[in-house]
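Only a single protein chain was left out; the remaining protein chains are all shown in position.
Chain IDs A and B follow the sequence of writing; residue 1 opens each chain.
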Amino acid sequence: METRYPLIQITGRSLFSFLALLFVLLLLWLSTGYPPRARYVPQLVAYFTIICLLLQVILDSSPRLSALYGSVERAELFKSEPAGENQSGDGPPDLRQEITAYLWLAGLLAGLVLFGFLISIPCYILFYLRTQARLPWLNATLYGIGTFLFTYLLFVTLFEIRLYPGFLLETLLDF
Amino acid sequence: MTKKSISRRVFLEKVGGAVAGFALLGPWAGRVVAAGTCFPSGTTVRWIVPFSAGGGYTLYSRILEPFLEDAVGAEIVVENHPGAGGATGSTKLFKATPNGRTIGIVNAGGILMSGIAGEVDFTIERYTILGRVVDTRQVICVGKPTFDKGIRTIEDVLQVKEPLIWGVTGPGSNEFFGAAVLSHLLGIKRRFLSGYPGSTEYVLAAAKGEIDLVESTFSSLISPIEAGDLVPLALVGPKVPEHAIFEKKRIPSVMEIAKMVGANASDVLGAAQVTAAGRVVVGPPGIPADVTKCLSNGLYEAMTNPGLKAIADGARRPIDPIGAEEARRALLEAAVSAKKFKKIWQQAVKELGT
Partner (left out) sequence: MFDSFLESTGILFLGSSLFGPVSIPNIAIPIIGTLIGMFFGILPGVSGVTGMALLIPFTFSWTLIPTILLFGSIYGGGTYCGSITAILINIPGTAPNAATCLDGYPMARMGEAKTALGASAAASAMGAAFGVFVLIAMLPVMRATVLAFGPAEFFMLAVLGLTVIAVVSEGNLIKGMAAGGVGLLLAFIGRDPVTGALRFTFGTLYLQDGIRLVPLFLGMFAVTEMINLAASRRKTISGREHVEELTGSLWEGVLSVFRYFGLFIRSSILGTVIGMIPGIGGTVASFVAYGHAVQSTKDNQRFGKGDIRGVIAPEACNDAKDGGSLVPVLAFGIPGSEGAALVLVAMLLHGLIPGRELMTTNLHLAFLLIWALFISNQLTSIIGVMIINQVVRFTVIRTQLLVPFIFILAVVGAYAERTAMGDVLLTFVFGVLGYLMKKHAYPRVSLVIALILGELFEVNFRQAMRLHEFGRLDFFDRPIFLGLVLFTLLSVVYPFYQSLRARKGIGVKQSPAGKM
């Protein structure tokens, strides 16, 4: 019996394609204010990309049309694709773990912006290894100190690169 | 001070610094330098370079570093902050705390260009000017293929019927300002071909005959001139570079050409001053007067050190230092000229876009 696919189904995938389309439309709109020779090629590329993305939004939002077209987009995550993504069979990611990964990343970024490299880096290592890798406090602390020393000796002392001290320290202590 | 003793001391300082840094930890650890003249012993001064590590500004900074450390009595730490054609680092420098512990080297002409383009809200003369390392006086050259076709002198350039093609990087550069304004004032028929990433690329284009004219600093063009790929036609400014080529054959300056064609020679000199504005050492506005005086004296002492001149000459990066006051006056004049020719420049920029 032939499977009957729904005509419209909004998924994360179709949303992503739609956001990409909005982004390109924004760039097209911005380009209208540039000198003629500066906007010519970007506009050509934008028109072409908009057509591709429109088609893709339709395909991603309509499993029935997608099946007719012959695409394998079935609103499933992590289908392998020619550009070589994930062909070793990891399966779809755990949503909780995905969100955890994003949160740790956001935390690292916030730490870097507020407290700078030399404070955030060892703290991040320490807490990540303690909570995610479940290392004992002592081991995690040693790794944190080691990372701090490595970063400092290499980048500050040897390369003479001034690592960003963080917005808070920069403002309060006038670095 | 000999080159040998400088480099040995620098080496020992680097090793000592690594050990001290490890022992003391924290960003406050610094190397021990000679007893201070401008600052307390052990002070670190940040030297901002608004360009990347591989370029001429960094090279000048690294050559100057040991001499300046001795002269001002502080450790100089060179920091590269490239971006936006120098505007990122220059802005950082402008907004730094004015305590004398953050200074740097900037492209004065580039800041003038950013100012007239309205891209930065500060101008060069608002910085605390400490001195000028070298001016960026330029020379206009013709490519060898064009030379072979009969454009051999500036008179030939002035007499062409069809516009010549002038290769430039883009509107933000000093050399584009010079090309745009001087060609207008002197009546040179030209069309610009822009978009070259740097002088390397438009020099090659001239060597191939794709374009006819180029303008850049003498130090950038000396190798292709010596190789015969470019032939100098005119000096943008009154000073003649110290080189055998200019002793062998007299190259006119743009002021002399102005007199020849009946243009206003002082206008032309003004435009030349903008392009030659130079590599200038500055600090943020508001550095206390005593610190400014100490830094500028120390800088001048470093720049006029014969040891430094020997190294710089060897690297084909000439030093032509002037002190703080003289540099400030020259930059004020250049700023006035930049504003004066803003409309001509804007017209040329518009041509590029249409």
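Operating definition for what follows: a contact is a pair of C-beta atoms (placed from the backbone, for glycine too) under 8 Å apart; a residue touches a chain by one contact, two chains touch by 3 or more.
Just so you know, these numbers come straight off a predicted model, no measurement behind them.
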| item | value |
| --- | --- |
| Which of B:E201, B:E242, B:D290 or B:E325 contacts the chain that the document leaves out | B:E201 |
| Given B:T43, B:T58, B:N99 or B:T304, the one touching the chain that is not displayed | B:T58 |
| Chain not shown: contacting residue from B:G73, B:G104, B:G131 or B:G172 | B:G172 |
| Residues from chain B at the interface with the omitted partner, ascending | 2-4, 6-8, 10-11, 14, 52-55, 58-59, 62-63, 65-66, 79-85, 87-88, 91, 117, 119, 165, 169-172, 191, 193-197, 200-201, 203-205, 207-211, 223-224, 226-227, 229, 311, 314-316, 349, 352-353 |
| Residues of chain A in contact with the chain not shown | 12-13, 16-17, 20, 23-24, 27, 30-31, 34-35, 37-39, 41-42, 45-46, 48-49, 52-53, 55-56, 59, 69-73, 77-88, 90-91, 93-94, 97-98, 100-102, 104-105, 108-109, 112-113, 117, 121, 124-125, 128-129, 132-135, 147, 151, 154-155, 159-164 |
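Methods note: only the chains that are shown with their structure count from here on.
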| item | value |
| --- | --- |
| Chain A-chain B separation of Cα centroids, rounded to whole Å | 40 |
| Chain B - residues contacting chain A, complex | 14, 17-18, 21-22, 25, 27, 46, 77-79, 97, 350, 352-354 |
| Touching residues on chain A, where the partner in the complex is chain B | 35-38, 118, 149, 152-153, 156-158, 160-162, 165, 174-175 |
